[in-house]
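One protein chain omitted, others in place.
The block that comes next holds chain A.
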Amino acid sequence: MIKKKKCVAMLLAGGQGSRLGVLTKHRAKPAVTYGGKYRIIDFPLSNCIHSGIDTVGVLTQYEPLELNAYIGTGSPWDLDGITGGAFVLPPYVKGERGEWYTGTANAIYQNIYFIEQYNPDYILVLSGDHIYKMDYSQMIEAHEDNKADATIAVIEVPIEEAPRFGIMNTDESLRIEEFEEKPKKPKSNMASMGVYVFNWKKVKEYLIADSKNEKSSNDFGKNIIPTMLMNGERLFAYPYKGYWKDVGTIDSLWEANMELLQEEPGLNLYDDAWRIFSRNPNKPPHFVDKGAKIKNSLVSEGCYIYGTVENSILSAGVTVEKGAVVRDSIIMQETVIREKSKVVKSIVDEEVIVEEGASIGGKGEIAVVGNKAVIRAGASVAAGESVPAKRIVKNTTGGAS
């Protein structure tokens, strides 16, 4: 018999994140690199263990290989305890039929048996799309104080951006009166963060009912929450104050990285009591040559810097050779920037080779180079262009070749 848990977290990591283009062509969005070291999923996983939640189901579906390998036994996040841990939960065949997760609610519905093993009072539903540090235990406390059936974390967004989010309209006690998904004329600026606490017994009934409704799109925001509201259940908003960033687009991913270079970044990664854990590559400190020049940048272990690096973020094992310039860019693991090449305002994925004298990006839109692509000597990739994974770019017309 498994010990009863107060709360089990369910992390929705099945999203493709199609707006990240070539970066998520072969990996799920939560596995995308951030800050020269982390994957997006490190944030919710680290938040869980720091909040005292030691059992996390990670729901994967889209391109799960990289993510599964990354999570492994969960030990980098201390999620490999005796009574809990991190569990990767892909869709599977039940009885005679198997099906994909058709929506966020359906993903939880299909894993009712996983959750039931722990007989939890609450489930915490998380998404693997955001960069933030949050103490979920305080949210659960508020949920209990309010005797709520469901609590939804909200963050204030600029009112002009509100139409992009699910918006909560509440009364003074923060009880939710109305939920509008992407409203054209928002009545408030309290946006859902995609972080929910539910009373397990209650939400289970809704999940079962929802699964029988063929018209439903099996989504928390579109179906479960509105139905619960309609039935007069006690739904409360939990306002969160602090850094929270959606990194669902190339622009926002680039921006979120660049924010780390500010003198006092909104996101403090140096807090010993709330360290963001990740799977660490085993590499020596990085080496800076006597001819190198590094300004306003983050550089990770195992890098070799002989050239110039400015306003950029370099993941582990990146080489920047003599005379090469990397500016306003994000370079992911093990990429090699050869002599006299130039990378400006770009996101370059893992294991890319930028050969001698090649050039990527420039003023204007962000250029993106996919995993293991090769930019041949002298070739160029223009600003705003996107090179698919493993593509070999030979001439100056870039991604089109």
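Quick note on the criterion: contacts are C-beta pairs under 8 Å (C-beta built on N, C-alpha and C of every residue); 3 or more make two chains touch, one makes a residue touch a chain; residues count from 1.
In this section, contacts and distances are computed from a predicted model.
Not every chain of the complex appears here, and the one that does not is recorded in UniProt as "Glucose-1-phosphate adenylyltransferase subunit GlgD", selected from "Glucose-1-phosphate adenylyltransferase subunit GlgD", "Prokaryotic ubiquitin-like protein Pup", "PadR family transcriptional regulator" or "Heme exporter protein C". Only one residue from A:Leu229, A:Met258 or A:Ala292 touches the chain missing from this view: A:Ala292.
For the options A:Tyr92, A:Tyr113 or A:Tyr270, the residue in contact with the chain missing from this view is A:Tyr270. Within chain A, the residues in touch with the undisplayed chain are 35-37, 75-76, 261, 263, 269-270, 275-278, 280, 282-290, 292, 294-301, 309, 313-315.
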